[in-house]
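The other protein chains are all here in position, but one chain of the complex has been omitted.
== chain A ==
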Amino acid sequence: MSLKILQSGLLSTIQDNGRFGFQKYGVIKSGAMDPYAHRLANILAGNPEDEATLEMTLLGPSIEFTEDHIIALTGGNLSPKVNGQPIPLWRPVFVRAGAKLEFGAPVSGCRTYMAVSGGYELEPELGSRSTYLKAGIGGVNGRALKENDDLKIRKSDLLDKAAIKNSEAKAIAASWYMKPDYTVINKTVRYIEGREYDWFTEDSRSGFNTEEFTLTSQSDRMGYRIEGPVLALKEKRELLSEAVGFGTIQVPAGGQPIILMADHQTTGGYPKMGQVITVDLPHLAQLKPGEKIKFEKTTVEEAQKLFVQRKKEIDFIRSMVKDKIDKGVL
């Protein structure tokens, strides 16, 4: 049971929900940039939510299936095709042995997640399968996928259940699908005030809250550099390094913010304008360089309410999908 990587794509890495408990040792959390798409890919493939998925960026890889598999693709639409035929996202898809999965132009979003029913057979390192490139741990030997990699897949019960025996097609998509509740068209990102919010001039704060910012090409899994009105401090002040998080908006001396993303360092010493709320991180993850975003302030309480609500939605989706899968409805 395996997948063969024919071409690596721009940056294809194994990710899961992240590495917990080691930040005090300077070991970053990592994990999927779009945790929502990552979770749903697993749910649609009948996997536990902490199973690893393959995160693919802008230019997807080319993958040969050496056995029959059921996969689910979620997140950004990078024009997935099996043997030249487009296949849909947000639903389970049966892919036959010998078929080739490729990607084309990015239609919307920036990152696609692929879960394979049964899960990637990889040993966790420090409690997680997430690839941490800098330290060389997790995923496939701590690195991005490359040509000729062989990804072993665990056996899946789903494959036996799925009613696909009467067809010769290389890929069969489920007739049902889930409609993601987040949309990559929404480019307003909500945030809560950072610890140093009041250090910024009134003009800077007002600019931050009303004007557009553009994602620059200097953006990766560690952080997004965004360009917009210059954000200045009322007076120069020194700050001791302290913990930062996925979504922390920090502002170096130049006045152009950096939003810390999944591979951010555990600590940082720049003033923090804000913290993007967790339910809006997927919007950021799917943003492409050159695209614009705006920021809207909210409260911790509101962010927490939305977080719990999102969790309930995911639970609901899981129970619906499980029902379908148990009946063998592919």
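General remarks:
Here is the rule we use: a contact is a pair of C-beta atoms (placed from the backbone, for glycine too) under 8 Å apart; a residue touches a chain by one contact, two chains touch by 3 or more; residues count from 1.
Methods note: contacts and distances are computed from a predicted model.
Matching "4Fe-4S ferredoxin", "Extracellular solute-binding protein", "5-oxoprolinase subunit PxpB" or "Molybdopterin synthase sulfur carrier subunit" against the UniProt entry of the left-out chain gives the name "5-oxoprolinase subunit PxpB". Taking the complete complex into account, A:Gly26 is the one of A:Gly26, A:Pro86 or A:Gly104 that touches the chain left out. When the missing chain is restored to the complex, the residue among A:Leu158, A:Ala303 or A:Ile325 that touches it is A:Ala303.
Mapped onto chain A, the interface with the missing chain covers residues 20-28, 125-126, 134-135, 137, 192, 194-195, 240-243, 245, 247, 265-267, 275, 277-278, 300-301, 303-305, 307-308, 311.
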